[in-house]
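A single protein chain has been removed from this complex, and every other one stays in its place.
Now for chain A:
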Amino acid sequence: MADSGSAPARSRGNLPPLQLHVPEPRFRPGDQVDYSHIVVPPAGAQTRPDETCDPIETKPLCVDLIRVLDDEHRAVGPWDPKLDPETLRRMLRSMALTRAFDDRLYRSQRQGKTSFYMKSTGEEAISIATAFALDREDMVFPSYRQQGILIARGYPLVEMVNQIYSNRADKLKGRQLPVMYSARDYGFFTISGNLATQYPQAVGWAMASAIKGDTRIATAFVGEGSSAEGDFHAAMTFAAVYNAPVVLNIVNNQWAISSFSGFAGAERATFAARAEGYGIAGLRVDGNDILAVYAAMQWAADRARANGGPTLIEHFTYRAEGHSTSDDPSAYRSVQEREEWPLGDPITRLMRHLIALGEWSEDQHAAMDREVAEEVKAATKQAEKNGILGHGMHHPFHTMFEDVFEELPWHLEEQADQAIRERRTKFPDWKPEVPESRS
């Protein structure tokens, strides 16, 4: 065995020891934040290729940052979507409503009305621009932080709160963790807790649309953290192979719970740059510039609709709040990060743009903020009439066993009987509610 024909062992004495690189964010709690390493190119400086271009033509845009709103709050450059002021005001209101909704439902969780909530503060532009740039019939495969799409598409706030409270009016019958909405009629695919699974599903949906000769497209969202999942690679490969009419989005908000974007590979390349290796068009966009996001989404949607194929968009933004109500970001990042973030706040930036256009005022803005807060408050009050989590006003008991399959098999019938028996033992006066579907 000694003389197996392999090369003779050579001296390794001069080789340096190998070192494992474990990424470390620049700032930890207490650190002074200095964002000078983030390159923020001037607005309007990015070229806009034709929507049907070869994917390789988008390569420069994968490392640049598409921006429309400049430092004087003007919309400039070839990516300016030239939206009318009324549309801009509607977008502003949708963003404000989303933020007001987040703020109130966050408090509801703290008040014990529900178990869990996730805000999207600072990322509203991405959701709202998506809803405005796509057709209502286009299917969105969201992650858990695109509630703004539902809000912008006019989904009733009270239905959202019912879901968050898991009450007896919850359309998902109290089965799902709060914020895991499903709204087929609003083109909003059922949210899963398993990260990135919606990515290949969106591609499959888009493939189906192409198989049937439809004109609808799909779009999917992941955070930069979950772009590390294998499903991301599966989706990109399938999207490229079948030229699927899909827009794949990475919301790069710098943080995946406590892990900074370096753990998803951000130290080596932008997330948009992943597009090139798959032969997919890629765009990197200022995620806090709603006009830039709108323009990028519209470009990608037009490309998909023209059978130009898929686009990957990286939305460069910042997760301004904790990951969820179960998270305390001050344990792993500097509190200064949010205030120093070089791309500002998406609502403030659109507000200043509208004011600069002479189409809005600080007073109107303050009035709008009061209005949306009232609207959210009214929705929560109405939803509370249907119950809050753990206060007994839930869906009929038997519904727990329904929809596992189309029909209840014998073993679920038996288990449903058992659950009802247990309930009677615990509460002797209790009578099983008859679900509407079975009455």
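FYI, a residue touches a chain if its C-beta (ideal position, glycine included) is under 8 Å from a C-beta of that chain, and two chains touch if they have at least 3 such contacts; residues count from 1.
Operating definition for what follows: contacts and distances are computed from a predicted model.
The complex includes a chain that is not drawn, and of the options "3-methyl-2-oxobutanoate dehydrogenase (2-methylpropanoyl-transferring)", "Protocatechuate 3,4-dioxygenase subunit beta", "Phenylacetate-CoA oxygenase subunit PaaC" or "Cytochrome d ubiquinol oxidase subunit II" the UniProt name matching it is "3-methyl-2-oxobutanoate dehydrogenase (2-methylpropanoyl-transferring)". Across the entire complex, the residue among A:Ala43, A:Leu105, A:Ala125 or A:Ala218 in touch with the chain not shown is A:Ala218.
Of the listed positions A:Cys53, A:Val76 or A:Ala234, the one in contact with the omitted chain in the full complex is A:Ala234. Among A:Val203, A:Ala228 or A:Ile388, only A:Val203 touches the chain that is left out of the view. The hidden chain makes contact, of the residues A:Arg104, A:Lys119 or A:Lys173, with A:Lys173.
Interface residues of chain A facing the missing partner chain: 139, 141, 171-173, 175-176, 180, 182-184, 189-190, 192-194, 197, 199-209, 211-212, 218, 230-231, 233-235, 237-238, 241, 403-406, 409-411.
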